[in-house]
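Coming up: subunit A.
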Amino acid sequence: MNAGTLSVARAIARRDLLVEWRSRVVTNQVIPFAVLVMVMFAFALDSDAVLERVAPGLVWLATIFSVLFLTARSFAVETADGALDAMRSAGVNPMAIYLGKAVAVAVQLLVLDIALVVAAVVLYRADVSLGGGVLLVTTILVATTGLASVATLYGGLAAGTKGRETLLPLLLLPVVAPVLIGATRATESAFGTNGIEVSEGWPWLGLLAVFAVLFSVVGAVAFGPLVDE
Partner candidate 1 sequence: MTASTATRGRPDRVTGTPFTRALGIATLVGIVWLTWFGLFVTPADVNQGESVRIMYAHVPGAWLAYLAFIVTAVSSAAYLWRRTRSLTWDRIAGASAEIGVLFMGISLVTGSLWGRLTWGTFWTWDARLTTTAFLFVTYVGYLAVRNLGGTHHQRARRSAVLALLAVLEIPLVHFSVELWNSLHQEASVAMDGLMLFTLFLGVIVFTLMYVWLLLHRQRALALQDLVDDTGLDLAIAARRAEVG
Partner candidate 2 sequence: MDDLGFIVASYAVTLVAVGLFAWSVVRRSRRLAEQVPPEDRPWT
């Protein structure tokens, strides 16, 4: 990977984020959707005690469902004008496309996560100590990286012709199980749910880190062969 690839990736990330900034889909649609999901969990579960206990899991469930939208949108932007094909025919390194889009998805996901954690604190009465706060921030960063990496990889495959978008949940949801498990357990520790100590959360971060590193590398390499038509 050379400097040229990185600068192309940066350009693509900047473009994606600019598209988002101008259209405000994430802020106006995805975040409200995610918060709405959190509210509906409250209706469904109907018990403050239960809600407080499952708050961490709900945050990450809502995140994962939202990733589906973010990824679909990230690639819809391309396929609308055949931009992906145009870039590939122009000889753009697929690794650059992957990195650029993954970074853009990660940034949007980060914003979403922060909104959801705030919602959890407000709606579910979770509370965070200082040590927990550090754990929480680290968890969000690492989990987001992992999710964005794997979602961009499969998102590229599920993009394009009609009938493919429905493939994304089927492909992606099983794969992100480790992130759901790890992030939820780490967040539980951060919130102190069930009396779990903050220290118990850090090992889960190890799992999240492995996932993030693995899929960033694998994604960069596999994106080209997987998506090329």
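Observations on the model:
In the analysis below, contacts are C-beta pairs under 8 Å (C-beta built on N, C-alpha and C of every residue); 3 or more make two chains touch, one makes a residue touch a chain; residues count from 1.
The set was built so that all candidates are chains of the complex that A comes from, given by their letters.
Here the structure is a predicted model, which means the values were calculated and not measured.
Candidate 1 is the partner touching subunit A in this complex, chosen from 1 or 2.
The touching residues of subunit A, when paired with candidate 1 in their complex, are 153, 157, 161, 164, 167, 170-171, 174-175, 177-178, 181-182, 185, 204, 207, 210-211, 214, 218, 222, 225-226, 228-229.
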